[in-house]
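FYI, not all chains are in this one, though none of them got moved.
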């Protein structure tokens, strides 16, 4: 399955949007955190897991989804949220904890919920899988269209929830796709020290479902595999599992010293940064030229800056609002 | 919404009352469905889904794999997508394999979404011992669930409340943990607490979640409990009556929200409090109930409050040990007499 030019540009644009967002968050996050790094300080306090490098997973999958389809993402959710079409203003405002945020600042960066595009994420490893299965069940029972996609990390593939959810989805033949973003790390622990198989797509056969693999963080490889898996799901042929070799260009979270990384790894990964690579690919096939690229990048930056401004200019909810929304 | 008419004299067990509430809601609302282990053709190990599979079929009454994390997580996903699942965790003792899905997901998604995602889900689960099922199949764990915010927690003592609370729970837009005590289910093989099988109207009705009931009035002491404990209290009240004392029995019915008003009013009247709780003694329901009264300066106690709770030990298998450790009416009576030895004067 090959993307159309429009799809190619959509993917590229969303990669650029996402990356620029992360770069800006990185800067803003550090405000108030120098010279002494204290997570509690600055306009964006708390943990921050950046998605730099993992954009191909998000765009290659979400290119096939409509707002009606369901996505559950992880503690590292920004790129996926951007590609799923989460309201950018409200999302950035949520990351800043503002009243105008997706949930008024109650959730923060690990808890982004946008019901309008059926997006959610969570801070617990493997927690999104069950809900994706359930959303797919809901669609099947209601006879409504819709596919659910659960994103997870390679580390998450060793959680019990992974096994239970894949089995349940397979037994009930539900329209779900499980997408593993294999960045080779779970915080400081390398994949080979935590995962008994080199590739998790091999685990699909334990559920009698297709297992697919995308090497080298390849945008169009993701697009192709995800397209197949999502089409299968839409046609009622049940779940699939995809593992994507991707790269975590940043630390696990902001403030990570990354001493555990083998020397040179980071530089190597940066040289394979998927965004300049895909840009070059698009230039090579003529889907993009320098001018249209510059325009696209500028538009993306403008959009992100607007969202940041929106967030910065928004107010916080009054503190007592903490007591609200516990119950519907 | 609460109907108190008990026009009918038809008695139901709690198991049947639960099933009836579910069936009625399933007829009304196609979004309601049931899932869990052995809830299908078997009708639930504790009988509470009997007849549902036959009436609604395998799509809406779904047997699951033994994968509590996945299917409770799935219920949250379905509930957030517009369905109204009723999920069964067969024994509350199993919560440890799936508590993340329950408390980090089910109980928090509404808050995390700023109220935009609703999780209308009923998690029903069996509690309690007394029939020698040992330490992994006999616990109550009321305190464990009630402690964690974001979910309502109810525990009926009789079939009337069970039906009304189940209907209310299904209609609630929030997650409700429905804890049913095995000794009250009316399944012969688990023994039967007669007082739990009471007249239940055929028509649908709700019992408001969050309201305690004064199930017996009295003025010398308040006996506060829930589920099976209510029956111990009622028996104790009878014994005390024979001795010339008048005990008020408060059936909490709901732990979250907790009806502290009814409780405090009762204790303000009686001046004495005994909490009866089959859950572990420390850091649980009994402590909370006592604290809720003690911290309320409107209650002047005539004696230090007491609790008759399960000791802080795993539940032993041997019936001799288990029965000895469980709360019962005699222990409540003894606690009362102990209390009467203390003389604080009228306003202590």
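In this document, chain identifiers A and B correspond to the written order of the chains, with residue numbering beginning at 1 in each.
The definition used in the following text is that contacts are C-beta pairs under 8 Å (C-beta built on N, C-alpha and C of every residue); 3 or more make two chains touch, one makes a residue touch a chain.
Only a predicted model underlies this, so the values are computations on that prediction, with no experimental measurement involved.
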Composition by chain label (entire complex, not just displayed copies): A x2, B x2
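Criterion: only the chains that are shown with their structure count from here on.
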Interchain centroid distance [CA atoms averaged], chain A/chain B, Å: 41
Footprint of chain A on chain B - complex, ascending: 31, 33, 59-60, 64-65, 67-83, 85, 97, 100-101, 104-105, 109-120, 149-150, 152, 173-174
Touching residues on chain A, where the partner in the complex is chain B: 70, 72, 101-104, 106-107, 111, 113, 115, 118, 120, 122, 124, 127, 129-139, 141-142, 148, 160-161, 164-165, 167-168, 171, 324-328
